[in-house]
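Please read the structure below before turning to the comments.
Yeah, one chain of the complex is gone here, protein chain that is, but the others are all in their spots.
Chain lettering (A and B) follows the sequence in which the chains are written, and residue indices restart at 1 in each chain.
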Amino acid sequence: MAQNTRFPVTRRSLLAGGAAALAAPLAAPFVSRLARAQDPVNVGVVVPLSGANAQFGINSRNGIQLVADEINKAGGIKSLGGAPINLVVADSTSTPATAASVAQRMISQNQVVSVLGAFASSLTIAISEVTERRQLPLLTMSFSDIITGRGFKNVFQVVNKASTIGAAQFDYTMAIAKRLGVDASKVAILYEDTAYGTSQSEGLRKAAKDAGLDIVMDEAYPHGITDVTPLINKLRGSGAQMVFPVSYLNDSLLIIRTMRQQGLTIPAIGGAAGYVIPDFHKGLGELAEGVLSIAPANWDLAPDYTDRFRERFGYFMVHEALEHAVCMGVLREALEKSASRDPQAVREALATGTHNEGWSSVMTGDGVRFDETGLNANAFPVMVQWRDGELRTVHPAKVAKIEPIWSVKAG
Amino acid sequence: MSALSLPKRCSALARPRALLLAALAAAAAIVPLFLDPQGYWVRVLTLTLIFAALGQAWNIVGGLANQISLGHAAYFGVGAYASTILLINFGLSPWIGLFVGMALAVVVALVLSVPTFRLKGHYFALATLAAGEALRVIANSWQGVTGGPVGLSVPFMPDSFWMMSYGAPRPFYWIALAALVLVTLVFWWIKSSALGYRLRAVKENEQAAEVVGVNTFRAKLWASLVSAAATAAIGVVYVQFTYFFDPDAVFGVATVSVRLALVAIVGGIGTVIGPVVGALVVVPLEELVNAALQGQVAGLSAFVYGAILIAVILVEPRGLVALFGRLRRGLGRRPGGAGEAGR
């Protein structure tokens, strides 16, 4: 973040701006709700901009910002008389109740037509409780199965559910192993005990059982673990031939490094999150080479789009940025089609048909089509691999950019 | 909710203040009639009232006996989980779940009292912190019952008082206000009862209190049981209001334990009005800072919020109520009648 966009903030401008903005929410209810044609369309963005998930929140915001700027440069929403998109961005913090309050504020005071966010599943679920009651579409890339599993009418998940991603993490690996003639029958599952780790590992576990494989280790560990040695000791003793870790970055580096320290060279197939961000390669260098991971989408599937992100922000378009950009792209299409600022009209447009113009087409599966629960029925996860410092798509074959390899650098 | 419901023990001196508080509560009750029933401010004020009630519950042990607990999330979470699990699995009304949660919280408080009550000062604070964290780990791991880290969603239901379920925040505002009034009355009653005097003796000097024959263990135990039960009950209201929670949201150190103690401390601990003032500052302040700095560089709003907290503590370590007392004395140059409220 620090190297990307700096907001020049002087103390005086901060104080003045702060005072004005403190007064703004009080005055807002009295502002007319009648919008003119060229008035901007307000879109709420609620992502964590502080706390442990700040990096992902910032990436997400960058992705949305990029698309919104492109829309505005191209003349705004044409069916609304060229109305530009105005992003209302706020910190969800790490507390679900606060995230919900922030969303409520945007709905009441900024008259947003839709909310995008909030990376972490718990925050997204809390926000969806507000948007559902206020009848306003929420677009998200959070994985949790619960999000579209409650019969809500106003939530749209552009990525696969965690259980699907977990299953693909296993199935794709098996397919690759078979193709490369690798024989592996004993597997280990390690996951952090967060909503993400737990729900994704459920899909993984089920797929492994269905395939009749021997799960020799299946262990949750506390989020924020400071020493993974006991975990890797167990892994070494289990005789596993490959390991599926589902974790954020800190744990993923610890796991890979400790494995190499102990001379354990079995392949690790990561569960997205910590395994598919630039910091993973920066932290591990050579050791990252050849590491496989599942991902809900990858930048190299549409480089002509994602290169614009790299150009502007200086790093490749990580998946949360990409999927949030897709959320914004889909919303733009829905606004065009509905030619309305009414959240329910936009919801109808979102729920109908396939969205495949511009950024909507960057998501896997030829455009985005939501089923009756609000889940993107077209999307499928991809297997990615670190190769020469780049994260490349290696599976399924129909979208793969290069052939996978099955090798691990020893430390 | 008139002055009549106050215990007779209240001295004549306290009566004007009782009337004042009753008037405040009545005024608070009509506020949401002027606000958008679905809107943002009703929501923020409801959260404010919930945290005021929590701060007041904490005040019973933290303020009266100076037992600084940093583990009240334990009771809060137990209430939240108990009622929601009963609601999801057996369709039991949260009002009944509320009593189950209170009972369980009392059990937890009883168990914790054994190892913690001999501890003094910082040791007590840290032991309670560990206890709250222990329950968070349990809620996270005991997936079959608690849903684990994925969290629990309160089932979507039509508006109903019996199921404590409303689509709009306004009814929760009144429920939270009622909770605050109830806990405040309990606090007031304890403060002016024999138990209150014993707790104050504990606060001033525990050993001396023992010497003059006060059973300090029993006094602390009663206070902590009442506080635990009240915290659990408010936990039920909180999750019915927010519809969704995970172990971090109800057992978290920063999200719950520290926050509710903060509410009491910023206002002024041991005073009737302290937690209310504290909540009125802490909760809307966080929202206002967040709103004012939305779209700014990541981390700025949280930074400003933290800086304001530091400033408040530096200006008046005993809390805002003491500060108001000081200001009033300074301005009016009369020895404040309510100056006692500061301490």
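Convention: a residue touches a chain if its C-beta (ideal position, glycine included) is under 8 Å from a C-beta of that chain, and two chains touch if they have at least 3 such contacts.
By definition in this document, contacts and distances are computed from a predicted model.
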Absent chain [UniProt protein name; select from "RNA polymerase sigma factor", "Amino acid/amide ABC transporter membrane protein 1, HAAT family", "Glycolate dehydrogenase (EC, subunit GlcD)" or "Cytochrome oxidase maturation protein, cbb3-type"]: "Amino acid/amide ABC transporter membrane protein 1, HAAT family"
Chain not shown, its touching partners among those shown: A, B
Residue among A:41, A:130 or A:287 touching the omitted chain: A:287
Omitted-chain contact residue, chosen from B:48, B:84, B:140 or B:271: B:140
Listed residues A:97, A:158 or A:253, member touching the removed chain: A:253
Selected from A:50, A:124 or A:199 as touching the chain missing from the view: A:50
Touch residues of chain B, complete complex, unshown partner: 62, 68, 70, 114-116, 118-123, 125-127, 129-131, 133-134, 137-138, 140-141, 258, 261-262, 265-266, 269, 297-300, 302-303, 305-307, 309-310, 313-314, 317-318
Where the unshown chain meets chain A, residue by residue: 1-3, 50-52, 54-55, 57-58, 193, 219-222, 224-227, 229-231, 233-234, 237, 249-250, 253-254, 257-258, 260-263, 277, 279, 282-285, 287, 411
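Throughout what follows, only the chains that are shown with their structure count from here on.
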Between chain A and chain B, centroid-to-centroid distance (C-alpha), Å: 36
Interface residues, chain A side, partner chain B - complex: 1, 6-7, 9, 17-18, 21-22, 24-25, 29, 49-51, 54, 57-58, 87-91, 93-98, 100-102, 104-105, 107-109, 121-122, 125-126, 129, 133-134, 144, 146, 150-151, 193-195, 197-199, 220, 222-223
Interface residues, chain B side, partner chain A - complex: 36, 38-41, 43-44, 47, 137, 140-141, 143, 148-151, 153, 156, 167-168, 238, 242-246, 248-249, 252, 255, 286-288, 290-302, 304
